[in-house]
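Below you will find the structure I want to go over with you.
Note that one protein chain is taken out, while the other chains of the complex remain in position.
Order of writing sets the chain letters: A, B and C. Residues in each chain are counted from 1.
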Amino acid sequence: MTGIGRVELAARIAQDIPEGSYVNLGIGAPTLVANHLPEGLEIILHTENGLLGMGRAPEPGRVDPDLINAGKQPVTALPGAAYFHHADSFGMMRGGHLDICVLGAFQVSSAGDLANWSTGAPGAIPAVGGAMDLAIGAKNVWVMTDLLTRDGSSKLVAECTYPLTGVGCVSRVYTDRAVFDVTDGGFRVRELLGDTTVAELEQLTALTLEERS
Amino acid sequence: MTGIGRVELAARIAQDIPEGSYVNLGIGAPTLVANHLPEGLEIILHTENGLLGMGRAPEPGRVDPDLINAGKQPVTALPGAAYFHHADSFGMMRGGHLDICVLGAFQVSSAGDLANWSTGAPGAIPAVGGAMDLAIGAKNVWVMTDLLTRDGSSKLVAECTYPLTGVGCVSRVYTDRAVFDVTDGGFRVRELLGDTTVAELEQLTALTLEERS
Amino acid sequence: MIDKTVSTVAEAVAGIEDGSTIMIGGFGRAGQPVELIDALIDQGASDLTVVSNNAGNGDLGLAALLARGRVRRMICSFPRQHDSWVFDGLFRAGQIELEVVPQGNLAERIRAAGAGIGAFFTPTGVGTELAAGKEERVIDGRRYVLDYPIKADVALIAAYRGDRWGNLVYRETARNFGPIMAAAATTAVAQVDHVVELGALDPESVVTPGIFVNRVVAVSPRRWVENGEFVGGVDVDGEPLEVAR
Partner (left out) sequence: MIDKTVSTVAEAVAGIEDGSTIMIGGFGRAGQPVELIDALIDQGASDLTVVSNNAGNGDLGLAALLARGRVRRMICSFPRQHDSWVFDGLFRAGQIELEVVPQGNLAERIRAAGAGIGAFFTPTGVGTELAAGKEERVIDGRRYVLDYPIKADVALIAAYRGDRWGNLVYRETARNFGPIMAAAATTAVAQVDHVVELGALDPESVVTPGIFVNRVVAVSPRRWVENGEFVGGVDVDGEPLEVAR
């Protein structure tokens, strides 16, 4: 079976974001979603370092060192943007005002637990940033990830073995093979991508998967 | 014996406010202190409804309904002023950033307890406003009051009988008869006003008073 | 296109349900959304819990809502004022419940609701009757009591300018409770003096980002003056205020 590529996946996620949503796109692959938001629809991007109404990367020569995103990359601000300090920005997240955030993951459990900040490897320098705040803050926490790690093990698991970022926080997982909702009964297949089948997904994840009814 | 008048007392308090201080003047008599701040010295007045750098009352005809003080009287703003919302304003107070606040009182105890918000009278409608925040917030809480109530009882007491505004919060009391510091050993006479003597003060208050050494 | 502006104050308050908790901005008259309150009176919701610093002034705005018997419970810091006769009468007649909260704790509890804080230890009110029954703790040698967030179904606030994304700026001390109430409510409704084009507000100076705001309605000119109070004041554009009635 084959799934879809990362850019296609970003585009697939972008389709599911309604106009008017306040959205935080996590560092890494989720940032790609920004490039696929429908033209002409207004979706307001939040970056936790203090900006709502984030725009695209600046033109060369117009980089502004004071205007960066959470990944510390140069960005722009749209008309209608607003700046605020860190306590206000994280109050916005923690207070449940963001509609959607899209995060990367090392593992997601069938209870919606997320592990995405540390592999717990000995000697690794711990660094969490805003990951835990994003995980518990948004109304809808979506994960964007490959279904499998490079060594072929499933990122969808019965229980996370990596250190947790948040407990029971993920509502949906977009992978290269399928889109899953996290329900009280575990992962439910929302949509198959590429030519994947549910049977294949169950084999790869070693999980019993619900199908969308 | 005779003490000094309310306007003189306001002027006396104003003398003790150093340049550069951040000061909140409570509703009522303490507001008078503003009229006696030394000309040419910069003292920055805070009003808890969201302004630092409060100026005097406006000229007639230039009253602005959006620009009021905590007593809901029209005021002005000085060059260098700043507006902020209520959570920030009270964070400023609670966080200990004000140097001085001057409050009225029903009673002050020798332990520095303050009662100034309620007489506890049956049927009275309770209303506290910012009194409790001011009482615990400023680095120095000064009280401005007559020594005696209208019926001749002392406002300086061994223990407050009225409902408390704050516990152990008052550092100095300016009365029409004398200025007192609140010390670990109780009230200490800092300065006699008018032709008052310490013996008279002890008689009027029924307290043992320390004298300034 | 996102457009949070509505044309009338009636649309702005549509859908408010009986039994709701309503935050109403303002400190005294400054920042009080008088036009939205009038619309709420017409809209008809009752059995309300109202969270507001004061309990109405004169006969306008919040006082008028109280006078119609539409409020079951007030949460405020300072209900008793020289012109709070409407509230005073209801309270003495036992027709309204009252929770008095020190002003800074009120503000911080509202802020906590918007910022997702579960509870916080405050030094304000410790040892007083307003802290009676509250959990107390000594932290780093100082006494604190535990206070909980106050959330609302709806916030009605007054700002100076707003845009179609709901970004707001305020004017002078009329800012007061507006920003924290907008964030603490499920539905935040702002009356503004002027709606401006998207991009007209300086992003450095936006006080309430639109994420906190659901509906914006222009109400200029405001009805600021009553019984001679504030006569001769200047309007939002520096023009002399007219006496409203």
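List of remarks:
In this text, contacts are C-beta pairs under 8 Å (C-beta built on N, C-alpha and C of every residue); 3 or more make two chains touch, one makes a residue touch a chain.
Bear in mind that the values here come from a model prediction, so they are computed numbers and not experimental data.
The chain not displayed here makes contact, within the full complex, with A, B, C.
Screening A:A57, A:M132 or A:A158 for touch with the missing chain picks out A:M132.
Here one chain is not drawn; of B:L25, B:A77, B:I100 or B:L164, the residue touching it is B:A77.
Interface note for the absent chain: among B:M92, B:A178 or B:L193, the touching residue is B:M92. Mapped onto subunit B, contacts with the missing chain fall at residues 19-20, 22, 42, 44, 46, 52-53, 77, 79-84, 87, 90-98, 137.
Remark: the residues of subunit C touching the chain excluded from display are 108, 112, 115-123, 137, 139-140, 142, 144, 148, 169-172, 202, 204-205, 207. In the full complex, subunit A touches the omitted chain through residues 47-51, 60-69, 72, 74, 77, 83-87, 89-91, 93-94, 113, 123, 125-133, 136-137, 163-167.
Throughout what follows, only the chains that are shown with their structure count from here on.
The fewest steps needed to get from subunit A to subunit B, moving only between touching chains, is 2.
Per-chain CA centroids place subunit A at a distance of 54 Å from subunit B. Mean C-alpha positions place subunit B and subunit C at a centre distance of 28 Å. Centroid to centroid, with C-alpha atoms defining each point, subunit A and subunit C lie 36 Å apart.
With touch defined as above, residues shared between interfaces to two or more other chains in subunit C number as follows: 111. Shown for subunit A are the residues that touch two or more other chains, of which there are none.
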